[in-house]
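With one protein chain held back, the other chains of the complex are shown just where they sit.
On to subunit A.
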Amino acid sequence: MLSIKNLHASVNGEEILKGINLEIKAGEVHAIMGPNGSGKSTLSQVLAGNETFEVTEGEVTLNGDNLLELVTEERAREGVFLAFQYPVEIPGVSNLQFLRTAVNAMRKHRGEEEMNAAEFMKLAKDVSRQVDLDPAFLKRGVNEGFSGGEKKRNEIMQALLLQPKLAILDETDSGLDIDALQVVSNGVNALRADDRAILMVTHYQRLLNHIVPDYVHVLAGGKIVKSGGRELALELEERGYGWLGIDAVDTSN
């Protein structure tokens, strides 16, 4: 599904990713953990196609297609979805209009007929209930005035609507209380499918209690320094990152 080979990326001339190698097969859930500043969010943004970051070396393919050759919207249409750590507020564009435009852009790309307003409204209402988001939110501006938890639920709702091949979840658990974490996790678990890969970027192990990954990787200094199974996350929780030879970095925030 997703294959990353020797990926290097910089921002403003500073190299953040220094040779990432990662293979994710369809149906798998991978978690990337690591201290702050290790490059976790950069990896998510680079995969989604944020042009602020410059890829200087390496390759990324999704089902054999070179992702790096595609602009952001083309990657999305090929099935890449990034749930943002900080979803953007866009007053003046209604959530409904935004979601319908996105869904129809995907349908058009697949050669399917666009959904009309009534059809889409029904679908959107169903999915919003799945993430416990009041359908009234559909009428508000995109993320406008949403609480942190509502924003994250809106991200998962988008993933459920767009049905990506690769879902990248960037710190989806940050800012969530226990109940919201449960709702979001249920949403993510609903996304798990044999033909879909999920990449979770997280700082804390607690999300992994709810969404159990197949593999856990530790990212530090722009490289994956350790990979393992589910138990690696528990070990990190217990022992911190120090035993991996990673410089002591404040991971408390």
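We adopt the following convention: a residue touches a chain if its C-beta (ideal position, glycine included) is under 8 Å from a C-beta of that chain, and two chains touch if they have at least 3 such contacts; residues count from 1.
In the analysis below, contacts and distances are computed from a predicted model.
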*Tell me the UniProt name of the left-out chain, picking from "ABC transporter ATP-binding protein", "Fe-S cluster assembly protein SufD", "FtsX-like permease family protein" or "Hydrogenase large subunit".*
"Fe-S cluster assembly protein SufD"
*Looking at the whole complex, which of A:Val11, A:Val93, A:Val225 or A:Leu244 touches the chain that is not displayed?*
A:Val93
*asked:* Can you say which of A:His8, A:Arg77 or A:Lys125 touches the chain missing from this structure?
replied: A:Arg77
*Per the touch definition above, residue among A:Ser10, A:Asn50 or A:Gln130 touching the missing chain*: A:Asn50
*asked:* If I consider the whole complex, including the chain that's not displayed, which of A:Ser38, A:Ser128 or A:Gln158 touches that chain?
replied: A:Gln158
*Contacts of subunit A with the missing chain: which residues?*
48-50, 71-73, 76-77, 81-82, 84, 87-88, 90-93, 97-98, 101-102, 105-106, 109, 141-142, 158, 162
